[in-house]
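Yeah, one chain of the complex is gone here, protein chain that is, but the others are all in their spots.
The block that comes next holds chain A.
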Amino acid sequence: MTMSPRFSRRDFTKFSLAASAAMLAGVKGAAAAAPKGEPIRIGVLHSLSGTMAISETTLKDVILMLVELQNRKGGVLGRPLEAVVVDPASNWPLFAEKARQLLAVDKVASVFGCWTSVSRKSVLPVFEELNGILFYPVQYEGQECSRNVFYTGAAPNQQAIPAVDYLLSADGGGAKRFALIGTDYVYPRTTNQILQNYLKSKGIADADIMVNYTPFGQSDWQTIVSQLKAFGSAGKKTAVVSTINGDANVPFYKELGAQGISATDIPVMAFSVGEEELAGMDTKPLVGQLAAWNYFESIDSPANKSFIKEWHTYTKNPKRTTNDPMEASYIGFNLWVQAVEKVGSTDHDKVIEAMVGLKQPNLTGGTAQVLPNHHITKPVYIGEIQDDGQFNVVWQTPKEVPGMAWSPYVAETKNLIGDWTKPINCGNYDTVKKACLGAKHG
């Protein structure tokens, strides 16, 4: 099933863009001499076939691009990087198998991978058993804190909570009624549990919260959209929080358009609709619908501009969009490079220890810092969909929000923190009992 097991150094002469590569990383001058010696292997664990291929192929590409850029700059510790790409084919048990292969057979220094939470949960025991390092680049439901994982995507308090705050605010329409609609799996269910408790703490009554789950790949939204319409007819401003996953979004938005619900009537705030998803949609009926992310392609910053340029050159496609998990991959990759350079070794324990406290400029201006709980600080943006398929930022947090592994809005976890530095050194430390709850991290 492995698509192409090794990507050695590519034919660099094709890309005469060393200058923009240097710009991207902030290094002045031309590329250093070609790196020599035994290559450092890193693993890329993203589905290249199956349902998740649509999202994950892009992340594989971005890591390969970063590896190429890094090698052009002289590699890491003077040694070239070599990406080992495996294809777990959207098949969760296969994720664990491929992770084991990467760590035990290929002896990779770190792994960049996983998109769905279920794939992350499947590989977690493997990474803990073999003491590997996983960089996980996608927004997720939280309630997990592993020593072997660095969560460079958003935790719920870096996406879901600010998004709901926006909907509650005057600018967001001052919603008083919420429909939480999602695909039936762990991310929507956990996120919605947190959101329900959060909304109640903000004075929203139980009767004003509707929760609805649909199977994966749901394509017939007629009933649910008409239920939404009825739910919105209670004389209170209604908003939808959508945790609908991937492919099911297109027919959902199409049905909203067909039944005449526009963003000004009932706005939909999506947590997993990005530029990539919009690329396959006719966005005219969606104008004004919302999404909450930590990165948008449309954000005007020098770092983002050169990243996009680099991406277009690498993919040889000037229309390829960028998106939030790509930025998270970019941040994770560069943080790992920094950590390795800092300790002068790829030794897993040393690198994990060196990671906490490292800083990396993110693409939108601002800084990502690795926190003791292995999450990072991130800015939060709310964007409105425009007719050109891009997002227009209408709101942002004044500064970066530190990621929280455990939600204070869930009774069982409200006292928990994760802290992988001494003296706590534990993923689920109970601040009231002053004790670590043990090796179970989520």
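Please note the rule applied: a contact is a pair of C-beta atoms (placed from the backbone, for glycine too) under 8 Å apart; a residue touches a chain by one contact, two chains touch by 3 or more; residues count from 1.
Note that contacts and distances are computed from a predicted model.
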Q | Omitted chain, identified by the protein name its UniProt record gives, among "Lipid-transfer protein", "tRNA-splicing ligase RtcB", "CoA transferase subunit A" or "Branched-chain amino acid ABC transporter permease" | A | "Branched-chain amino acid ABC transporter permease"
Q | Which residue of A:Gly113, A:Gly132, A:Pro267 or A:Gly332 touches the chain not shown here | A | A:Pro267
Q: Have a look at A:Gly78, A:Pro125, A:Pro215 or A:Pro318 and name the one touching the chain we're not showing.
A: A:Pro215
Q. Touching the left-out chain: which of A:Pro35, A:Gly113, A:Gly142 or A:Pro251?
A. A:Pro251
Q: Can you work out which residue in A:Leu77, A:Val394, A:Ile424 or A:Leu437 touches the chain that's missing from view?
A: A:Val394
Q. Since one chain has been left out of the picture, which residues of chain A touch it in the full complex?
A. 49, 51, 53-54, 57, 171-173, 184, 212-215, 217-220, 222-224, 226-227, 229-230, 232-236, 247, 249-251, 254-255, 257-260, 263-265, 267, 276-277, 279-282, 285, 287-288, 384, 386-387, 392, 394
